[in-house]
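Sharing a structure with you now.
Missing here: one protein chain of the complex. Every other protein chain is in place.
We just call them A and B in the order they show up, numbering each chain from 1.
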Amino acid sequence: MKMRVLLPLLFAAAGALLPGLVGSTLLMTLLTQAVINAMLATGVGFMVRQNGMVSFGHAGFFGLAAYIVALCTTNHVVTAEFAVLLAVALPMLLAFLLGLAILRIAGVAFSMLTLAVAQSFYELMLRWRELANGDDGMAAELPPRLFGAGIAVFQTPESMFLVCWAALMVVLAGLWLLSRSHFGTLTIAIRENEERARFIGYETLLPRALVYALSAGIAALAGVMFALYNAFVTPDVLYWSLSGEALVMAVIGGTKAIWGPALGAVIFFLFKDVAGDLTEHWPAIIGGTLIVVTVLLPRGASGSLLALVERLGVRR
Amino acid sequence: MLIQILNGFVYGGLLYILAVGLVLIFGLRRVVNFAHGGLFMLGAYIGYTIASIAGFWVGLVASVTVLAVLGVVMDRVVFRPLQDEDPIVTMLVTFGILLVLEDLVRTIWGKDFLTLKPPAGLDGIIMLSGSSFPVYRLAVIALAVLVAGGLSLWLRSSRVGLHVRAASVDPVTTAMQGVDTERLGATVVAIGAALAGLSGTIAAPLLALSPSMGSFILIDSFVVVVTGGLTSFTGAFVAALLIGQLHNLGVVFVPAAASVIPLVLMVLVLLWRPDGLAKKRS
Partner (left out) sequence: MSEIVLEGTGLTRQYGGFRALDDVSIMVRRGEIRGLIGPNGAGKSTLIDVLSGRGAFSRGTVKLEGRDISGLNARQRRLAGLARSFQRTNIFGDLTVGEQVHLAARAAEAENAGEVMEALALAPLADRRAADVSYGDQRRLDLALALVGRPRVLLLDEPAAGLTMQESLTLAALLRDLAQRWQVTVLIVEHDMDVIFAICSSLTVLHLGRILVEGPPEQVRVMPEVVTAYLGSSVA
């Protein structure tokens, strides 16, 4: 039990030391991107783990959040701090309401619809040029200070890595606590057997919609970090290849462990870096990886890792 | 206005031919074929290439044939080996195939938009209540109706059709009653893929060919399938026409939000009937 708390704490601390150890800004940039994507993948994976449903459209929430940050700060509708809150809250609310409508249908149909919803955001941003310059993308005019820190903190790889890393650790810890709560048990029960959950006396739609909202909120948080870090958004942040990538990360990492998708994201980015010249065919590589991992490694990296630890433990 | 409505039917017809293939495959295999958009796109490109050499009709036949063969292959190497797995697995694999197909097409044919001329004889225009309208578009509407009629006849009268309908309702029982779902599976996926090829090729003279054409129409056909009730052929037909109209009116009147309108319709339908247009909740 002690190990289960101690080990993650040590790991979180070790991660925080990375910027000091890694000399290369290029590598820090890569790692910062990896952590932002790890957050997105965590959202996708949480949905699979807690709802048993696969979302092909989490880029929709990610991109929506990024656009909300960019639009609100550039047009000075609200303060930047409020814009950040809004950018997380609105996608959550949207997912919750949408979930009430589309979670009632079968899992496969749900997946189709998540893709459709995200893609409609994409087309909306692409076509509605007056709002956000369509294809050309828009810059976010961020204020000099945000939440009391200079804006440079969010745009320098070394410091932004720390911000994102801390956020990721907090989210993972929160999800871990949640999974051990009554809500966690209930949602697993509903995932396993929705009908029986109703027959032992639970309403099942609301918890599922809440899981969807939460997972959308995590994706939105990743979108906020993306917008702050890059200060520029294009419709690509809503495109389905990003949803696909997030899903691949979650699949590579495995969704049984809460930290699996985040691990998958890091592996994914290292792999992408190695693939280098082949990135012209990146979609095919993602597609191929998805096929191979799904069929051959259904438990993902985290599952294999846990199985390994278990086997070593038995031997000892 | 008449012209707008006809244009709606043209898009609705295309959507129907594509979506009904998804319905067929879903009915038998209980999986969503995310690669269907890729098949549509591949069909369009194959049709385009052959048509540029040997004429439109040869291109159409070639495209449909190649896609049907591809369908049999997909059933053998994807759907059948994975049929005992969680449907999520098959879904992820077909999604992977879609990504690979998009890249393949981009590599072979390039990113640029390509266009195909309508076949001779159908390339004229006719006057309808004072406005001109391409004959080819009317032909597309007619073809969609023909496909719907033919499919319905086939499902109702043939032995295979009977099995497909039975399997759509209850795959397990149908298999238990000695229906050879294996051969049935290959037939059905082949027909579904062939329909994707057909719609791709006939769409080629209407839409510009690009490697992303498959994903755009796939989204709308998903909305059609879900709105229609997943396993209902009639539901898909009605939903396709409805969404074709809405999409087209959207493009004309609120171009920025055109892609959102079908979704709104779908959410409304689902709130009203969680199992789609065709069914009351059981």
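Methods note: contacts are C-beta pairs under 8 Å (C-beta built on N, C-alpha and C of every residue); 3 or more make two chains touch, one makes a residue touch a chain.
What you are looking at is a predicted structure, and each value in this text was computed from that prediction instead of being measured.
**Student:** Can you say which of A:E81, A:E141, A:E192 or A:E280 touches the chain missing from this structure?
**Tutor:** Per the contact definition at the top, the residue touching the missing chain is A:E192.
**Student:** Hey, which of A:G20, A:G148, A:G201 or A:G313 is the one touching the hidden chain?
**Tutor:** Residue touching the absent chain, from the options given: A:G201.
**Student:** Just the residue numbers, please: which parts of chain A touch the chain that's not shown?
**Tutor:** Answer for chain A: residues 182, 185-186, 188-189, 191-193, 195-203 touch the chain left out.
Here is the rule we use: only the chains that are shown with their structure count from here on.
**Student:** Given the complex with chain B, which residues does chain A contribute to the contact?
**Tutor:** 48, 54, 56, 98, 101-102, 104-109, 111-113, 115-117, 119-120, 123-124, 127-128, 131, 240-241, 244, 247, 251, 281-284, 286-291, 294-295, 298
**Student:** Looking at the complex, which residues from chain B come into contact with chain A?
**Tutor:** 26, 30-32, 34, 82, 87-89, 91-93, 95-100, 102-104, 107, 215-216, 219-220, 222-223, 225-226, 230, 255-260, 263, 266-267, 270-271, 274-275
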